[in-house]
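Of the protein chains in this complex, one is absent; all others appear in place.
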Amino acid sequence: PCMLEFMQTIVELLIDMDLIVNRDKLLTKEEGLEVYEDMILGRVFEDMCAQMYYRGKMFGFVHLYNGQEAVSSGFIKLLKKEDTVVSTYRDHVHALSKGVPARAVMSELFGKTTGCCRGQGGSMHMFSAEHNVLGGFAFIGEGIPVATGAAFTSKYKREVLKEADCDHVTLAFFGDGTANNGQFFECLNMAALWKLPIIFVVENNLWAIGMSHLRATSDPEIWKKGPAFGMPGVHVDGMDVLKVREVAKEAIGRARRGEGPTLVECETYRFRGHSLADPDELRDPDEKAHYAARDPITQFKKYLIENKLASEAELKAIEKKIDEVVEDAVEFADESPAPSRSQLLENVFADPRGFGIGPDGRYRCEDPKFTEGTAQV
Amino acid sequence: PCMLEFMQTIVELLIDMDLIVNRDKLLTKEEGLEVYEDMILGRVFEDMCAQMYYRGKMFGFVHLYNGQEAVSSGFIKLLKKEDTVVSTYRDHVHALSKGVPARAVMSELFGKTTGCCRGQGGSMHMFSAEHNVLGGFAFIGEGIPVATGAAFTSKYKREVLKEADCDHVTLAFFGDGTANNGQFFECLNMAALWKLPIIFVVENNLWAIGMSHLRATSDPEIWKKGPAFGMPGVHVDGMDVLKVREVAKEAIGRARRGEGPTLVECETYRFRGHSLADPDELRDPDEKAHYAARDPITQFKKYLIENKLASEAELKAIEKKIDEVVEDAVEFADESPAPSRSQLLENVFADPRGFGIGPDGRYRCEDPKFTEGTAQV
Amino acid sequence: KEMTVRDALNSALDEEMAADPNVFVMGEEVGEYQGAYKITKGLLDKYGPERVVDTPITEAGFAGIGVGSAYHGLRPVIEFMTFNFSMQAIDHIINSAAKSNYMSAGQINVPIVFRGPNGPAAGVGAQHSQCYGAWYGSVPGLKVLVPYSSEDARGLLKAAIRDPDPVVFLENELLYGESFPVSAEALDSSFCLPIGKAKIEREGKDITITAFSKMVGYALKAAEILEKEGINAEVINLRSIRPLDRATINASVRKTNRLVTVEEGFPQHGIGAEICASVVEDSFGYLDAPVERIAGADVPTPYAANLERMAFPQIEDIVRAAKRACYRSAPMAATAS
Partner (left out) sequence: KEMTVRDALNSALDEEMAADPNVFVMGEEVGEYQGAYKITKGLLDKYGPERVVDTPITEAGFAGIGVGSAYHGLRPVIEFMTFNFSMQAIDHIINSAAKSNYMSAGQINVPIVFRGPNGPAAGVGAQHSQCYGAWYGSVPGLKVLVPYSSEDARGLLKAAIRDPDPVVFLENELLYGESFPVSAEALDSSFCLPIGKAKIEREGKDITITAFSKMVGYALKAAEILEKEGINAEVINLRSIRPLDRATINASVRKTNRLVTVEEGFPQHGIGAEICASVVEDSFGYLDAPVERIAGADVPTPYAANLERMAFPQIEDIVRAAKRACYRSAPMAATAS
């Protein structure tokens, strides 16, 4: 409740300061349906992951995105294929929004060779070079410099490689807890200093595992660190995909025009525990209920219908389609083969010369000693 | 020149904002002489170091403090013995201000066994447990968490160990370049969150080796990071020891009363290169001249005399005394013995059991194999 | 009586905190969440938030804060949620903690413990599965302990907390839930194991197998299998990687004349390499066969379960290596292989 009051105050403050965006900028029907489908995909996919995890189909740490869909869909659906997304361990939905097929993500989670990383990466490490999803970083803050480097590349291409039309933008997604980490601040400085085309998207879901944001952060208004480092900082209601989308449009536009980075704090909430192993005992039921009532999908559905952008039937059709997509992904993953033994030693290097490769230039992956470490791989 | 204008603007801004302290709070004669003596000691000691370095008496990296004396003297002379100072590689003068004898510091620099660390630490690693000088940290930013931990201890002693009167304060000194490093921000947050009795003293000498502060920092007003992290941030003219002292008094008082940390940015300048190996070719002669004209010692001398706090003769006497102290320190260091062979293996552990110690419980330091690494030390 | 490793660690922390008010615990989720792996369960209730300190996610920051408090005589126990994250604080472990007693010529000792799960868990991928034993074990000024059983966990953690020097304490997530018999002596609050002494878990005369942490269990199982095939293996639980108990290892090899080393970390510059070099230095003439070194495969840890299994030593790998060592009888013959 104290948390809610506090957030209330922030929102009022922001409205006063004219920092909260105008809701009137509408989207087209096509855009609305695209965003809705993406949000549904994120939700249904993650629910399925939970089922599959409990059935033993996936393992290790699995972090789901339920509740935060407005952020991924609100931002990523505005991107071009050439734009880059850098995520964390909570990365399935960012990958899906960016266009990585559900089959490839689900297979990866099943540890199958048809996964987007052939089963070598896993839940926390989704990569797709084709879709410019550069990971999947499991260490807190680790993805932020990498994303800043991706943004640096756009500038380099323009200035050094003379690709004048290179206006690619990078989005770095991470949580409130991560916004206390040193790498965040180091990169805010460099991104502002060098005017890099990056947007730092903080998904402030109020908790870092069991650590409340208010207990972890001396000034909980994360967006304020933008101006402190010389870039715009924006707070947005991360449960409202329209608001997110408007803020995202502006920030992405700024980055594309070469006008530099933006810090966006999205106030959101995760509807499940931190990972599927988390008993989730610390969060106040009232708090959970408060945010559950603001489910971004329900809200957006209502908006679409009230504004005559879509009919109930159309949305139902989307939901049905997505159910099928996800069912299909599961089936595909389940039927796909596990990695072959040879995969163990492949891909350590792009050029493995010198590392015990055979005369044919390939790894000696069938060396009987290889699991003993004495193999020179 | 652009730098100067810029600084001018900052200063005006600060005056407007009433953030620049009132010069009228005077000091007593005793205090004045103590501070003057300390500043002279710092200056003369460092000049002697340069001589000794060029004569081959000290080696490696030697970073001198000339020009910045108002900061060390202005802050540290207000401390109690129990208060802690944490410094960087540029640490000789902080150690001297805190009371470590010139002999001990000079001997350390000569690598002699009478040095404050028996010649084991060296120029960048001054420690004195007796004087609560906790180092001497050669990595950028490394000292900041350690200092924060020292401040944490004061709080712990009060709250857990029930030492109700433990009001010890910690000062962390570091440079402008360091204020871009992640550890700085991580600690601003924790210090504010836990209201630790620490003062973050940024000695902004406008340069980090050859990197101009303005080229390195998106918002060059470092003091502003204080409020951004929920603590007071103050800018002060670091060439004016009276101003520094007033700001320091307030910050130290706040920390002692348990009211939490302060960030102080002292605008200062180093009169020599980054280290004695630095050709110092990048800094503008005009800039150097500008700050040379504001030599903190000359300014303070003028103040003492104009305000009748000291006569020329008294100050001369102090200067003479310090010359003798420093001469004596050199003689002492020169005549002191080099460390004995046995020192090599001592002090690796407080309890070296298990590490190849002899039956008498002491290191087997005369083991003929010990330089080969195969000795188990 | 039986006890899980988790309870062993928890009770050791509890007793040392009760015994010495200078001892405190700091890290991510150690307090209200009761520890990511519940090692600090109940401590917040008992000792309060001043002594069970939840931190923001700032390994460099809070590890350094721990070190600073240790300079002033407190006895912090710093939890890394996993040791992988200790990389973010490695400068403080190496420079601020390990080197300060030396740099200050003994003025400032650093009684700090860095602890947390180390090495591979299950299905957590390449970034969460690394063993840091060899890295930390190379650094002068550090002591590095690697408990296997509940008795190890209790005795070594208590020793680490009471020690005046920085200790890196490497646990294993997959052992937390395992139960081991514990003696009455080990349950006493005064219980403590010496730092730097290995334990012979099983005596044998034909071959020496060294292992630490989870691999001790594997080595013991391998020894059972080998026994059935007529090979009598001696299993050494290292308990400490630094100092390494060269005396115990060499005495065993002088008896068995054959050595297999087992670890889950990467092979190059690993603990097996060091043990091999130590035996070559001290007992070269006693070795009747090349040392067999078993380590994690020289690859980042793959996620897929079947690949992951292949990436780490299995019991059958140990059996196979031990047999190989035993069938090679004379030094010269070895080169034929």
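Note that the chains are named A, B and C in the order they appear, and that numbering of residues resets to 1 at the start of each chain.
To be clear about the criterion, contacts are C-beta pairs under 8 Å (C-beta built on N, C-alpha and C of every residue); 3 or more make two chains touch, one makes a residue touch a chain.
This is a predicted model, so every value here is computed, not measured.
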item: Residue of C:Ala186, C:Val291, C:Ala305 or C:Ala322 touching the missing chain in the full complex; value: C:Val291
item: Residues of chain C in contact with the chain not shown; value: 60, 87-88, 90-91, 94-95, 98-99, 102-103, 125-127, 130, 134-135, 137-141, 242, 244, 265-274, 276-277, 280-281, 283-287, 289-291, 293, 298-300, 302, 331-335
item: Hidden partner interface residues of chain B, rising order; value: 58-61, 108, 111-113, 117, 119-125, 137-141, 177-178, 180-182, 208-211, 215-217, 282, 338-339, 341, 343-345, 348, 355, 370-377
item: Missing-partner contacts on chain A, residue numbers; value: 84, 86, 117-118, 120-121, 125, 127-130, 134-139, 142, 144-153, 155-156, 159-161, 182-183, 186-187, 189-190, 193, 346-351, 353-356, 374, 376-377
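We adopt the following convention: only the chains that are shown with their structure count from here on.
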item: Cα-centroid distance, chain A relative to chain B, in whole angstrom; value: 44
item: Chain centre separation in whole Å, for chain C relative to chain A (CA means); value: 36
item: Contacts with two or more other chains, residues of chain C listed in rising order; value: 55-56, 58, 60-61
item: Chain B, residues touching no fewer than two other chains; value: 182-183, 186, 189-190, 193
